[in-house]
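Yeah, one chain of the complex is gone here, protein chain that is, but the others are all in their spots.
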Amino acid sequence: MTYKLSQIAETIGLDYQGRDIDIDGIHTLSEASPSQLSFFNDAKYASQLSKTKAGAVLIDAKHAKLLPETSIALITDEPYLKLALASRLFTQKITTKGDVPKRGKNCDIDVQVRFGKNVTLGDNVTILAGCYLGDNVTVGSNTLLHPNVTLYHGTQIGERCIIHSGTVIGSDGYGFAHTRTGEHVKIYQNGNAVIEDDVEIGANCTIDRAVFGTTYVRKGTKIDNLIQIAHNCDVGEHCLFASQVGLSGSSTLGRNVVMGGQSATTGHLSIGDFSTLVGRCVATKSLEGGKTYGGFPAIEHRMWLRLQAKISGLIKKKK
Amino acid sequence: MTYKLSQIAETIGLDYQGRDIDIDGIHTLSEASPSQLSFFNDAKYASQLSKTKAGAVLIDAKHAKLLPETSIALITDEPYLKLALASRLFTQKITTKGDVPKRGKNCDIDVQVRFGKNVTLGDNVTILAGCYLGDNVTVGSNTLLHPNVTLYHGTQIGERCIIHSGTVIGSDGYGFAHTRTGEHVKIYQNGNAVIEDDVEIGANCTIDRAVFGTTYVRKGTKIDNLIQIAHNCDVGEHCLFASQVGLSGSSTLGRNVVMGGQSATTGHLSIGDFSTLVGRCVATKSLEGGKTYGGFPAIEHRMWLRLQAKISGLIKKKK
Partner (left out) sequence: MTYKLSQIAETIGLDYQGRDIDIDGIHTLSEASPSQLSFFNDAKYASQLSKTKAGAVLIDAKHAKLLPETSIALITDEPYLKLALASRLFTQKITTKGDVPKRGKNCDIDVQVRFGKNVTLGDNVTILAGCYLGDNVTVGSNTLLHPNVTLYHGTQIGERCIIHSGTVIGSDGYGFAHTRTGEHVKIYQNGNAVIEDDVEIGANCTIDRAVFGTTYVRKGTKIDNLIQIAHNCDVGEHCLFASQVGLSGSSTLGRNVVMGGQSATTGHLSIGDFSTLVGRCVATKSLEGGKTYGGFPAIEHRMWLRLQAKISGLIKKKK
């Protein structure tokens, strides 16, 4: 989908009269290309303004002068709200139209599976009843989808994966801009989700598509049931997640990270390689690799055990 | 469904010889109409006895004299258990029988969608494969149901809603009476669930129907994935729930309440307008609006931060 910048400006209620360019998507300041629109909404990203390659940027008047000459400023005092309105232009219309998938050898596909357009399956793919694969989904060879799995459009599943029943991959990330009167305007999630090779995902998990770019679950990672992986997470290779883990948006995990049952991350942080978060732990900021963490907020597990002992001592002494 | 009171009494094993009336449902003391049966099970509702409009009330002998003359007392020393037995009479039989829905213009409905009887769809409704809409469901115009959504009978969905895959709306609330030998008798959940306009609900959420009356998610509210909203909750307008939130039964939330990831309420409480509960917070009693809360039990967030600092200090001092 490509629009003239002037068209976009008009659609989202901005007055723009300058040079017109073609815009074919939206991305962050650091990732946007010259044919993409970006936005500036948070002072902590100010250092990125001068380096952005975005063709145009939704930005307040005060910061607009920090943009390079190659980026057109679309001046607004509500850049995030305008971003939300613009995001709708680039979303794929959801329809029931489908097609026969391209498929490799020896696939075993139930008659009660529904495919969108342009789906591609490798060899020896097994898909049981009630699964749905949206437009442009790809599934690698030797992968097994148990019944009632939903893969939204654009989802990519690697080879030798096992996806258990009820799991939903590629559903919309949770992103909204807010009006001054407290209403929420959807930021259409136009990225996708990629599950690499040799991943196993348990039952009734939810893995959201990215707002821009891609949500990743990397090679060899195994996750249990009822787990939430939010938009723009990047889960490293060979991670292990026990049941009911929740990753907030833009959590980046290294390789071989172990997350205990019901543990969680708040968003926009990194967990280093070979870390372990024990059950119920909550990472509220980035954590160094190679260590074991516990508690909320997460601290080193041995400290947490000492802390627990201290806390217990508050009443035991008195007994 | 209408029964003679004498029939109900007989069915649930009570001896009743008085005036006979028609009973067409069950409700609480405060909400029951003259054609409904109610029950008295908890001393804290004693003040409602004299004001009830219920046609008949399951009640112990001692309290029966507090009822107004218009309410017939059905005397029992196990009113809650008898309520459970009576609730079964008013439940809708679940069958596979369906019918073609009434539908507005330009609907896009997958062939693998199943409808109960008397379903009504507005204009431009899109429903993808694997969805199920039970008897008497209504879906407003411009609403989108992603694949594998289940709407139990009587569920009402507003206009411009988006419901993501795997979400279940209108399933039975969790309500049981208990026998003296420790068995649990189902209280049939004969209410419904209503989702108002402009609501978005993430993947694999569960929103239960009310035991009596209605579970509400009000206009403009946006909820993330894997969220539990129990029976008889009333979620106000423009609320925001992050993933894995759990609301216990009869939680009433004002407008613009924000619930962080994995936060929760225990039941039968109110959360005021414009409150925020941060991640993992648990509201154990009603909370005043306009404030931010943290911790379990919930306290004001700034106090919780002080408390966390104190707790951390228990070991840091010793180091």
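Details
Order as written gives the chain letters A and B; numbering starts at 1 within each chain.
We adopt the following convention: a contact is a pair of C-beta atoms (placed from the backbone, for glycine too) under 8 Å apart; a residue touches a chain by one contact, two chains touch by 3 or more.
Predicted model only: the values in this text are computed from it and were never measured.
Screening B:S141, B:Q244 or B:S270 for touch with the missing chain picks out B:Q244. Only one of B:Y16, B:Y132 or B:F241 touches the absent chain when the whole complex is considered: B:Y132.
Although one chain is not drawn, the whole complex shows that of A:P34, A:G104 or A:G279 it is A:G279 that touches it.
The chain not shown here is touched by just one of B:L29, B:C161, B:V217 or B:A230, and that residue is B:A230. Of the listed positions B:K62, B:R180 or B:K310, the one in contact with the omitted chain in the full complex is B:K310. Annotation for chain A: contacts to the undisplayed chain at residues 108-112, 126-130, 144, 146-148, 162, 164-166, 200, 202-204, 220, 222, 224-226, 238, 240, 242-244, 255-256, 261-262, 274, 279-280, 308, 311-312, 314-315.
The set of chain B residues touching the chain not shown comprises 94-96, 112, 114, 130, 132, 148, 150, 152, 166, 168, 171-172, 174, 176, 182-184, 186, 204-206, 208, 226, 228, 230, 244, 246, 248, 262, 264, 266, 282, 296-297, 299, 303, 306-307, 310-311.
The rule is simple: only the chains that are shown with their structure count from here on.
Chain A and chain B have centres, each the mean of its CA atoms, that are 31 Å apart.
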